[in-house]
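Shown next, in structure tokens, is the structure this report addresses.
With one protein chain removed, the remaining protein chains of the complex are shown where they sit.
Chain lettering (A, B and C) follows the sequence in which the chains are written, and residue indices restart at 1 in each chain.
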């Protein structure tokens, strides 16, 4: 019963098979290989638009690289107070951007409150030399409380931000989970909702380590600078074919959505099981994460039965399902609570 | 006949098999897994000393991370003018260190001339507030001209640098190739020759993407800061077991040395073939790289026969052999020149 | 009636006279002159302790330089949400520190709420590699709402922070104003209240441009690094005698306290006048700044009478008195309101 994180799960066998298939003969280094080219074309189909592509092996790197071309050192990035880029990336955005400021915004269920965005835009004007102006807005979807923004919610935030000339970054470490639960298309949940750059993560959803930075529309012009920063930060891996191969297999026949659906379904069952046991679910379960207020005694009981989960800073407990969560895991949780 | 770079070669099957074997069940994220622990113990044996370990997927990242704990932003890193960290990493050391200065030193065959080191140490004093003092010395072995320093050569440089309190970084992207050609032990070519940190690369020698930063002796105290920087720069991959698994297989039964030996042997044959054809070999061939002055007509002839190699900034041509270079490749080169 | 800022006021004649007196003959550059040496001795007397001294011409530079030796790039600086370092220095602390994170804390009257400090210390642990740990606490006294912390209040915050090994920075841009209103000694309001470094500002209190970074106790060990960063950031002025001369005259015969007292007294009168006119004073007036909620009509009336003051982001209006505020200014304000 490992519900610690989707990063503790193994990779899906299809991705390993794709690695093995890719491992034949010579291939151009640094992203100039045929598999990467094929992946770019495939992603254009999936997102129904022309795009530019940069691959990394780390979501933190993807987010920070993306933000570094969307915000100058003397600018400011707006994000939710619970955002991974603010809480869990050891200051990576500050590092990659050359010292931009992150301004944490409040909002329930880790969703940025539109009023808070408005207040920040007013308090930090664009033309005041003494303070960093807001230059980028970053939105996580699926977010850090396991909730999904709808296209309408996204557009409300990004539209307001764009009216002040901010650039828009979407952290899609669990993008597939949000897609599946919302029934939206990849396009409607990304560039059609205002994203200039989407960081699309596969690592938490079946990959060994594969993340794609997708540049849409006008943001495609950032590609040369982004590649320079990718190289400079050690994220232009010499043997890029092995990242591209993972992601191609992941997209093939909508495997990525199937894996996300499996994880979401497991999460829904976890939530049900916990709820039945009397625990309070503290955020809507829109993806593969369940946040629950656990009685101390119950928490102890679960741990002694071998359940792995994290205590969250806000006092709740987080249970994460992955594509590899089994019926046995779910049954074991039920048993542990039933006991 | 792809002699462009050892990064165009595929990964060795044993490493892929190790990945597959590692891909079972849950594992702690971020380097806290059992495979990484096993790898650390194995590396301690190979290097015959206690050490600390940080894994990345990129040699550029490894070098820059290592240098960032060995040199403050207001300090200076001495390296050869041809050093990969100076020429080919898009300013990564400057970025990771927060703006340290790199001072390029001259020396034949990409080896730092001891007299040039002396001159730099004298011209840039330790206690002059107006200039960055030398804080770190970086040495590539195998170096960028394909030459190996001997322990005696290394110790002459590092001993002098240490007498001025400099920290020592070894760039070992092709460390195995230098080991094999010199017949030295891993210990004698690293910490016994003065290295505080060795960046040990497997990616150019059979891995998909696996690099180890090894901290020796007192430099082990840098581990917490190095991990903070690793996280901050997006190089603390969540699923570290897949890097560790590659490297364990690579070290197993001295596979890493066998692969390097194969590459070195192929390089020696390439050099012979080129020499016989009348070309001038411009640097000693101590590893898997051959630098040669090619007649324009010969170069054209080779390219039209399908040979891949790089034109080097100094006018020479670089041929790189890898573990996967075949007898057919060598024969094809001979034929192309014989034609 | 210029109540815009104490930075719009002229310099006190005694400081100009001191400049002129200093302008004779040769003097060692970069702070090695006799006047700087004398100033350091004088400051040790004033603060009743040994200290180290670095001079700049800018409070923003002083704060950012101080913070850059108290917090690593991968650490976090705690400060009030209204802090000048967060709101009004264009990301200088992020720049000088190499990308440290600033965490804004709430609290009435721009004083950090001890409960908020506690919450931050708990939410951001010291040993979690994924997030920047709190490394420094920055406190402004006089603060950005014109309020003074007492030594008891300071010690409550700094004591708790020190128990978690945080370093302590005091922003003393208006330190003299806080001293005068509290009746405390320079020592009790700085190192005895936990400050490792105090940025002591004279520019807002009679100088042309003179700021001192004072290192107390163990923090004196940071001097060499601080000087390196001072030079590197262009703040080691070649002709430092002209900064030192200003500050010596400023300290002479407690002129600095006299000037602050004059400004504070004027501010108290401004507050009285505004209060009498029915305006609500929104923060305690502990120094030379008055924040008031102004009726729109009254504000217009004042501006048309020639009064200069700033509209503050929170909706209040800020009136700042300086050493050079005259009785005529105060009378004119009264008249404008009386009208």
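As a working rule, contacts are C-beta pairs under 8 Å (C-beta built on N, C-alpha and C of every residue); 3 or more make two chains touch, one makes a residue touch a chain.
None of these values were measured; they are calculated from a predicted model.
J.: Using the touch definition from the top, which of C:10, C:115 or C:159 touches the missing chain?
T.: C:10
J.: Out of A:130, A:221 or A:300, which touches the unshown chain?
T.: Touching the chain that is not displayed is residue A:130.
J.: Out of C:114, C:237, C:284 or C:313, which is the one that touches the chain we can't see?
T.: Hidden-chain contact among the options goes to C:237.
J.: Pick from C:39, C:61, C:102 or C:274: which residue touches the chain that isn't shown?
T.: Residue touching the chain left out of view: C:61.
J.: With respect to the chain omitted from the figure, which of A:48, A:106 or A:228 is a touching residue?
T.: A:228
J.: At which residues does chain C meet the chain that is not included here?
T.: These residues of chain C touch the chain that is not shown: 2, 4-5, 7-11, 13, 16, 19-20, 23-30, 56-62, 64-65, 89-92, 95, 203-204, 208-209, 228, 231-239, 242, 308.
J.: Spell out the interface residues on chain B facing the chain that's missing from view.
T.: The list for chain B reads 73-74, 76, 87-91, 94-95, 97-102, 104, 122-123, 129-132, 313.
J.: In the complete complex, which positions of chain A touch the hidden chain?
T.: Touch with the absent chain occurs at residues 30, 72-74, 98-99, 129-130, 225, 227-229, 231-232, 236.
Note that only the chains that are shown with their structure count from here on.
J.: Please tell me whether the contact surfaces of chain A and chain B are same or different in residue numbering, using the over-half criterion.
T.: same
J.: Roughly how far is chain A from chain C, centre to centre by C-alpha average, rounded to an integer in Å?
T.: 41
J.: So how far apart, in whole Å, are chain A and chain B when each is placed at the average of its C-alpha atoms?
T.: Chain A and chain B have C-alpha centres separated by 33 Å.
J.: For chain C, write out the residues touching at least two other chains, lowest number first.
T.: 73-74, 98-99, 129-130 - these are the residues of chain C that touch more than one other chain.
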